[in-house]
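Pasting a structure here, questions to come.
Left out: one protein chain. Kept in place: all the others.
Chain nomenclature is as follows: A and B, assigned in order of appearance, with residue numbering initiated at 1 for each chain independently.
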Amino acid sequence: MATECPLLRMTGVSKRYPGVVALDGVDLEVRKGEVHILLGENGAGKSTLMKILAGAVRRDEGTIEIDGVPLDEPGPRAAQAAGVSIIYQEFNLIPHLTVAENIFLGRERGLGFPGVIDQGWIFREAERRLTDLGVAIDARAVVDDLGVAEQQMVEVAKALSIDAKVLVMDEPTSALTDKEIVRLFSVIRGLQARGVAVIYISHRMEELFQIGDRVTVLRDGRLIGTRTIRDTTMDGLIQMMVGRDLTEKFPKRAVTPGEELLKVEGLARRGVLHDISFTLRRGEVVGLAGLMGSGRTELARAIFGADPIDAGSIRIRGREVKIDSPRAAIHAGVGFLTEDRKRQGLVLALSVTENVCLANVNRMATAGCMHLAQEESAAQRYITDLRIKTPGAAQRVMNLSGGNQQKVVLAKWLCRETEILLFDEPTRGIDVGSKVEIYQLINRLAAEGKAILMISSELPEILGMSDRILVMNRGRIAGEFQAAAATQESLLQCALASSHP
Amino acid sequence: MKIPPVIASHARQFGTLLVFMVLCVVLTVLTPHFLTVSNLLNVAQQTSINAVIAVGLTYVIISAGIDLSVGSIVAFSGVVMAGALQAGWPVAAAVLTGLAVGTGCGIVNGLLIAFGRLPPFIATLGMMSVARGLGLLHTDGRPVSGFGDAFRWLANGEVVGVPVPVLIMLGVYAAAHFVLRRTKFGRYVFAIGGNEEASLLSGVPVAAYKVAVYAVSGLLAALGSVLLTARLNSAQPIAGINYELDAIAATVIGGTSLMGGQGSVIGTLIGALIMGVLRNGLNLLGVSSFFQQVVIGAVIIAAVLLDTVFKRQKR
Partner (left out) sequence: MKLPSTLWRAAGASLALLLAAGCGRTPETAAGADGRPTVALVVKTLNNPFFIDMQKGAEEAAKALNANLLVQAAEREVDVERQMQIVENLIQRKVSALLITPSGSREIVSAIVKANKAGIPVIILDTRADAAALTAAGGSVAAFIGSDNYEGGRIAGEHLVARMNGKATVAVLEGIPGHETGDARLRGFREALKAHPEMKIVVSQPANWERDLGYNVTQNLLQAHPGVNALFAASDLMALGATEAIAAAGKTGQIAVVGFDAIDEARAAIKSGAMAGSIAQSPAQMGRMGVEAAVKLLGGGTLTPEIAVPIELIK
């Protein structure tokens, strides 16, 4: 379906920050009506390249042409006028405005009187565009009341409302369920048919093969190459991204489960969790699968004392413990690596050291005074041990990549000598190279005698990493599998099964 | 041009300090009365009250809160202490009572915010009125004045030529800086302000520390009140009106972010000094008092504008 004439041509684009070359002479050609995948590890330069395209960042060198017309004027407005639209991973919607108001924000049509908006036109026009996209969203709905997937569609509609020729989507599926992804893909295909060029950034390799036409790989700010998706393999792409062979995506290991560290019996939280019982042994990785909303995160939060429970008991090392707050859980030796690192796991404005020691301040202080040297050396130890890529322990974590942030969260719990670790989507939003590192770390922790409960939406990850797998369905544990005996199909069946057959 | 990393990492405070130094240089040029030992001690002494109160505000604001009640706490704790002094209590007992009253008001603020889940703005707005009213009730609206020399030494005394209020101020800042940078309490204040939820999930006893932050703010407001009462030889139930705004201004000029999670008490000290030096200098120059307000407002805006410019450049 893709024609051969390039719609967008970026040539020799470079961008330098003090001490860092973010982009070094990158070329990118995107054709009319194609889905062009942009691939690379975090920090490879994808975002910078797209921000330059969108006019949010100024390039130092290079040219941009759209339909053969050079885009020289700086700034987002010029880029928009040239037909470039970008949907960032974090949505830019105003929560308390309606869908239609969001779509036309900044481009409202007036009614003659200065400052008076033609609301009728906005709603009619928004409805028309949503229908064109084939999505059933009420233009008068308030954005805050919509689900993530619907908000995503509003973003798409908003991006297209400027009659975009080039649409950039940064990790559009990171918060979507499988069903919603299917819908998004059908919308993307619709755009393709209308001749829109879509630049698609994602870490989910499977998706690339479903939706992409061509792929361009960046590494360390340089262009590695552009390939047709049909002529490439996942392993080949990974090799291009990381510059080395990843022989095993999920490293193998042998386990001998030890004593029982955690035993949950009859745990319940009204309307959310029902009669949950399971055990977690030393040296074991237990996968927790299930659809979004099946109660996986809620279960972890309940065990961690972040949400109250109505019934049930929790035993740790054979002793019943009362966990009514995260503090009590931490005291009992439980650590929780939340899904949303930025909102729940880290204090972004604080340094690596301060985050690593946050759960462990008591042991790093005498009479309330911190031992800075002791903290620093602990942080250094984990920076080396976990291979956290940072200019130094004093660096604020907001400046680290997703994978390294995840390692900082992990270091926080290791520093506390936590033995029971609850991982919620440990590799979400993390690039492939770092993912493997996180997997290796999880394996190493298990080998060192920790007990790990790993929540994940990625079934290959669950199958590859776990010793045992629990599947949740509507707040209950619907099944338990030995990893060796489980398949993606059997897990999905269990997760999807209706309780009233 | 290359910038030394020390300066780059403290660029915000460095900027504030530079504004302060430029101010001093300009005033020195404009009037011979500015750069004299007696005037500098005079400014330091005049700054001490606002500076001490602003430390509490800095803690509160770093924790992503706000405390509007400090001005009223100044009045309430002041009249209670003054009443105790006039009843013949020993100075130490009366001062401790005043400090306890301030701390108590702060604890109530903290409880309302941490456990009552009230927004800090609302809780302390309420306390602003309650403490003001209690002070008026306590004295029937009249000032309480006339204290012994031992108490007034807190304002008029000198140790090796340095006025006592200045020493108290420096002591408070040294302690506050240490606590903020080197203790568990300080670490948690930053953590709570930076990300309350992540702090909670890391086992930080968020509620307890919030109460403590507001208690510190109340305590320091009461300490400011001690200095004020000794200085005026009088405690007024209508004292301290708008002091919360002065303290917030000093904090903000000093580079503490109203969003929480970032800031420093050293910046606040410089902020308070900038305000004190400006007022002093404009008096020395004989500038009309209306124009003084314009200048002070403009400096507050300029300092915060500088902050935003810095942040934009860092990106």
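Operating definition for what follows: a contact is a pair of C-beta atoms (placed from the backbone, for glycine too) under 8 Å apart; a residue touches a chain by one contact, two chains touch by 3 or more.
Quantities reported herein were computed from a predicted structural model and do not represent experimental measurements.
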item: Chains shown that the absent chain touches, full complex; value: B
item: Chain not shown: contacting residue from B:L200, B:A239 or B:L273; value: B:A239
item: Residue of B:V166, B:L228, B:A249 or B:A272 in touch with the missing chain, whole complex considered; value: B:L228
item: Interface with the unshown chain - residue positions in subunit B; value: 1-3, 8, 11, 14-15, 18-19, 22-23, 26-27, 30-31, 33, 36, 38-39, 42, 46, 49, 140-143, 145-146, 155-156, 228, 231-234, 236, 238-239, 241-242, 279-293, 295, 298-299, 302, 306, 309-310, 313
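Operating definition for what follows: only the chains that are shown with their structure count from here on.
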item: Interchain centroid distance [CA atoms averaged], subunit A/subunit B, Å; value: 43
item: Complex contact set, residues of subunit B against subunit A; value: 182-188, 190-191, 194-195, 197-205, 261-262
item: Subunit A residues touching subunit B - in the complex, by the definition given at the top; value: 304, 306, 326-327, 329-331, 336, 338, 343-350, 354, 357-359, 361-362, 365, 368-370, 372, 412
